[in-house]
Structures are given as structure tokens and as C-alpha cells.
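Note that one protein chain is taken out, while the other chains of the complex remain in position.
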Amino acid sequence: MSAKPPLLEVKDLAVSYGSLRAVKGISLEVHEGEIVTLMGANGAGKSSILSALSGLTPFQGTVRFDGQDLRRVPADRIVALGMAHVPEGRGIFGDLTVRENLRLATWIRHDREGIRADTERVLDRFPRLRDRLEQPGGTLSGGEQQMLAVARALMSRAKLLLLDEPSMGLSPVLVREIFGILQEINRQGVTLLLVEQNANMALRIASRGYVLETGQVAFSGASGDLRSDPRVRKAYLGG
Amino acid sequence: MVYFLQQTLNALQLGSLYALIALGYTMVYGILRLINFAHGDLFMVGAFAAFGIAAWLGWPFVPTLLLSMAAVAALGVLIERLAYKPLRQAPKMSAVITALGVGIFLEHLMLVFNPYPRHMPELMPVHLWTVGRLSLSSHQVLIIGLSLVLMLILDWVVMRTKLGLAMRAIAWNGRIVPLMGVPVNRVISATFAMGAALGAAAGTLYAMAYPVIDPYMGVLVGWKAFIAAVVGGIGNVRGAVLGGFILAGVEIGVAAFLPTTYRDFISFGLLLVLLVVRPHGLLGRPRLEKV
Partner (left out) sequence: MKMRWMIGVLLLAGFALSWAVPHFGWLDPYILLVLMYLGINIILTASLNLVNGYMGEFSVGHAGFMAVGAYVSSVLTVNLFPVTGAVFLFPVAVVGGGLAASLAGLLVSIPSFRTRGDYLAIVTLAFGMIVKSALENIESVGGPRGFMGMEQLTTLPWVYVWVVVTIWILRNLVFSKYGRGMAAIREDEVACDLCGVHTRRVKISAFVVSAFFAGVAGGLYAHVLQFINPRMFDILKSTEILIMVYLGGMASLGGSILGASIYTIAMELLREQGAWRMVLMPLLLILLMLFRPRGLFGLREFPWLVPLRDLVLLRPVKKQKEKTHVPAGS
């Protein structure tokens, strides 16, 4: 890796809900331009890590993003710093139309022209959303909602996208389509931190990965190494 | 026929006031799922603020209205910050009880300083137009017209601006709204401010139309407006307006045929029947209870 400091640096991150410790001191880093994946079974603490990073859940430990300490920074300020979180279950506002969902994500921006241009760009990337522009988000199919969620995250001009299980509940064809788009977004300079249960797909596009077990990093490494690691193969890749 | 038209005018006037107050209930409910039982008393404070400005500063109508709206908006935000915000994670009953408490507090604090009803000075001369046997006062025109303008502005804010988008998004799923870069607390404050300002506008207009005001005036009118919000589907802005006019229509209609003491009986009865038949109001949608 280059000498540049990582875009995201997490040290000894711990998250607790009451007496339940969901994340027990994990450390990881994400460098600019990378796709990094976090894998693990249900309850391994993946989603808790993402909500801590994006400021939704209080945490212990240190998180540095783009050179800034994120302790006590509220979630809406973190978005302004350039981190966007596509939450579990997509988080589409069903009452708002597709256009309104996109517009809401530009809350922090005030450049009218830039917003218009970005809307066009995003709609070019997801042509299906263009057809549904005035439809309430709640009427979209699962795949379309996932596309809208990613599109919305792009509208805030994020440097780093946190994606929580983008493949959940989607057909294999759609998953492939979405992952293709994610790769393309990455090629244009957006860094991705991808939480997935579908380790197969995740490792195919990621450069590195971390495997979580019960709130801790069990092992980590380059995607190629992880794919050939017998432990990973056994647990996540179906033998 | 003339009688009918006259009553329709009266219903429109009363309905505009109900609708303005109902909007405050429905906006706060939509965003926080909190029945802000103190809202009727904000309407009362609005009337007294207008009274104070008019009686002691002698200001004319427009600045009186604006200052009253601004003062009550500030009060609404203050109440939210001090009394409701600390309870956002607490059981919902705590917040509802607190709201009841805030209402009683406002009523009786006002009562300490105004033990007797006050007479509102005239903010502008009243013109009376008569067409045949139908009479129309300039106050009626003002109340109906201004209420409509305020409602249209609010509808525009909620449906067309980013602030409105954020409000509707919070109503849908508040937890993830910060991920859009939206400062949720500021949006909630803005909601309280707008609701309170509309309540104050209703209070000012009400005091002009019915110029004897007292600290308990917000109780019954507030509950009525609350019914209007529920009838329309609480949480739904257009529903609140619809509910306001329906309730006023029913009340004026009842008063035309029965002694006025039956009015409250009928309007609350209407509420009960509606709740049984359509538990989520006319324009409201049921929300699925999460299992």
C-alpha cells in the first residue's frame, strides 16, 4: 500500500447494547480506492460496526475518517465529511417518490447545478429508476429499492460508501447486476466497505476482506488468500 | 337558502380555525408519534400574545399577528427542547403525560396573570357587506382567506421543500434519516415552530372574531382541533384541514337544529363512531404493527 494514511482507520472498536457486547474491539483499515468486505454470519456484529462508523450507534475505540476523529461527530455531519451508509434493508422512504428520495440525500449540498448534473448521472447509471421517478419508493421492487439506495448514497458525493448486505433478498441475476454497478462506481474513485453474507460475490469484487466471528475479527487478508483459505471455504463458500 | 349560505360561511370560518390548530397536532404526531396535548394551550398563548401586543404596544394587525406567531413558535421550540426531547427514548406514555402537564402549566400560569377574561381590542375596523339577507363581515373574509394562505404555504413546505421531505422521511423511518445528512433535531424543532406558529395565528384570528379570551379557551377548542386531526387521519396534513372543515360543518349543522349543548356530545360521538369504522381516519393509512 502507499504511504498515504488510510481513508478509514478503525482501532479497537467496541459497540454495546446495554450489557450485550455486539462488537468486541475490532481494528481494520480501508484505503482510498479499495473495495473491502466484511463477512460473517448473522449476529457477528457487521451491521453494528457500520452503524458505529456512520454515527448512528455510540461506540468505544477510535475511528478516523479522512484524517478526522469521528468520536462524538453526529451522523449528519459524518455524511458531510464524505461517508455514506446504505443501511440494512435499504432504508427507502416509502412515502417519498424516487425523485424525492434522491433529493433528500442532497440536504448538505447547495450547488443547484451540481445536484441536477449528479441526478442525471445517477439516473443514467440506473435507467430503471428514471422510469419510476415520480413513483413512491414503497412501490418499488426489492432490486429497484437497492438501486435507489445506492443512487441516493451517491447523491451526497461520498468518498466512502458503506453497504450493508446489498444482495439480501435479491435474485442471482440482480445481485450480479448490482455488484457490476458497484465495481463501476469504485472504478470512478469511490471507496467501498461492503458487508456481506454472500461471501462468494463479495470476495469476487473486493481486494481485501475481514471475517468476523462473534464480534471479533477471526481472520483477514487479500481476497485471493481468503478464497483459498480452507476455513473460509468451509464456513462461507460451501466447502 | 340564505340561511344555509350564512351557516356555510360560519362553518368555513370555524373550520379554518380548527384546521389551523389541527395542523399543529398532526405535524408533531407525524414526526414524533406524540400527541402534543399542550398544543391547544399554545393556541391560547397566541391569543393572549396578540392581546398583549395590541393592548400595550398598540400595534396594528399585521405586525401583531407576525409577532404573536414568532413568540409562540419560540415557545413551542422551547417546550420541545426542555420537556419532550429528553424523553425521546423513554416510554411513550412519559412524553404524553409530560405534554398534558405542560398544557395545565401554561393554562394556570396564564391564569395567575389573567384571573379575569380579557377583552381583545379591535385590530382593524370591521366592514359588513350585505347581499340581500346574507351578511358577510371583513373578519370572516380575513379569517378564511388568511387561513387558506397559511395552509397553502404549509402544504408547499411539506410537499415541495427539502425541509418537508425531511419531515416526511422522519415520519416514515426516523432512525436512518441522519444517514441522509439531515440534522433530525433541527427538523423536529422546525416542525414544532411551524405548528406553534399556525396555532398562534389561529389564536390571533380567534380573538378577533370572538374577542373575549380567557386562559381556558384553548382546552375545548384544542380538543376539537385534535378531533379534527384524528378524523382526517392524524399525521396527515391535508387530512387535518379536511377534518377541521368537516367538524365545523357538523357543529354548525347540529347547532342549527338542536340546542347548542348537544354540540360537543355530537362531535365527540362522531369521533367515536369514526374511530370504530375507520380507525385511521379519513386520509390516514394504517401502519403495520411490527411483529
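To keep things simple, chains are lettered A and B as they appear, and every chain counts its residues starting from 1.
Rule of thumb we're sticking to: contacts are C-beta pairs under 8 Å (C-beta built on N, C-alpha and C of every residue); 3 or more make two chains touch, one makes a residue touch a chain.
As the structure is a computational prediction, the values presented were derived from the model and not from experiment.
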Which displayed chains the hidden chain touches across the whole complex: B
Residue touching the undisplayed chain, where the options are B:W129, B:W156 or B:F268: B:F268
Sole contact to the chain not displayed, among B:T98, B:Q140, B:T191 or B:N236: B:T98
Residue in contact with the excluded chain [from B:L67, B:L165, B:V184 or B:V230]: B:V230
Positions on chain B contacted by the hidden chain, ascending: 29, 33, 35, 83, 86-87, 90-98, 100-105, 107-109, 111-112, 115, 219, 223, 227, 230, 234, 259, 261-262, 264-265, 268-269, 271-272, 275-276, 279, 289, 291
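In the analysis below, only the chains that are shown with their structure count from here on.
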Euclidean distance of C-alpha centroids - chain A vs chain B, Å: 43
Interfacial residue positions of chain A with respect to chain B in the complex: 54-56, 74-76, 79-80, 84-85, 87, 91, 93-96, 100, 103-108, 152, 156
For the chain B and chain A complex, residues of the former touching the latter: 162, 165-166, 168-169, 171-173, 175-176, 178-184
